[in-house]
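Quick one: this structure, given as structure tokens, is what I'll be asking you about.
Yeah, one chain of the complex is gone here, protein chain that is, but the others are all in their spots.
Let's look at chain A:
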Amino acid sequence: MMCIVPRMSIGHALLGLLEGGPRHGYDLKRAYDERFGQDRPLHYGQVYSTLSRLLKNGLVTEAGVEAGDGPERKRYAITDAGVTDVERWLSTPEKPEPYLQNTLYAKVVLALLSGRSAAEVLDTQRSAHLNTMRELTRRKTDGDLADQLICDFALFHLEADLRWLELTAARVDQLAVEVMR
């Protein structure tokens, strides 16, 4: 299964969760997994390395330590700087990134240059995309509203890729002439 929360900024997500009140690292991991982890839960290592970075940058602070050793004893609280950082993150749009197009474009061109079938490359990709879309659709059908929204996000992106595949498939002959020049 694909990652349906691509390049999620874990630091910002944890900060956002801490705005609800101080938590232990373990609590944070659970809250994150429940809301955003889907089939990719965080590793404890990720949680603690992220928290120590946030601590170093003054975005969180330690809010009490229980008796005993180890990071799981510490509670973390968000600082004013942390809140400002969350606000900045929320108000900055994500970079509209081209996802797979570059790789797929390279495959199509290389297929044409080597006399292989570019249409086949595109067909194979379409079929893989549709299979993923089927899985997401099934999951959406069984899921609650949060699942539906997250799956829809991925579905619309995959659909955009597919449109590009279609358009490219329709222009493969034209492209062949150009790359052979």
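Keep this in mind: contacts are C-beta pairs under 8 Å (C-beta built on N, C-alpha and C of every residue); 3 or more make two chains touch, one makes a residue touch a chain; residues count from 1.
We take it that contacts and distances are computed from a predicted model.
Peer 1: Tell me the UniProt protein name of the chain this structure doesn't show, selecting from "ABC transporter ATP-binding protein", "Sulfite oxidase-like oxidoreductase", "Simple sugar transport system permease protein" or "Electron transfer flavoprotein alpha subunit apoprotein".
Peer 2: "ABC transporter ATP-binding protein"
Peer 1: Among A:Leu113, A:Ala146 or A:Ala170, exactly one should touch the missing chain; which is it?
Peer 2: The single option touching the absent chain is A:Ala170.
Peer 1: Consider the whole complex, including the chain that is not shown, and state which of A:Ala77, A:Val109, A:Leu155 or A:Leu175 touches that chain.
Peer 2: Counting the whole complex, the residue in contact with the absent chain is A:Leu155.
Peer 1: Which of A:Leu55, A:Ala81, A:Leu130 or A:Ala176 sits in contact with the chain that's absent?
Peer 2: The one listed residue touching the chain not shown is A:Leu130.
Peer 1: If you put the missing chain back, which residues of chain A would it touch?
Peer 2: 123, 126-127, 129-130, 133-134, 136-137, 141, 155-156, 158-159, 162-163, 166, 169-170
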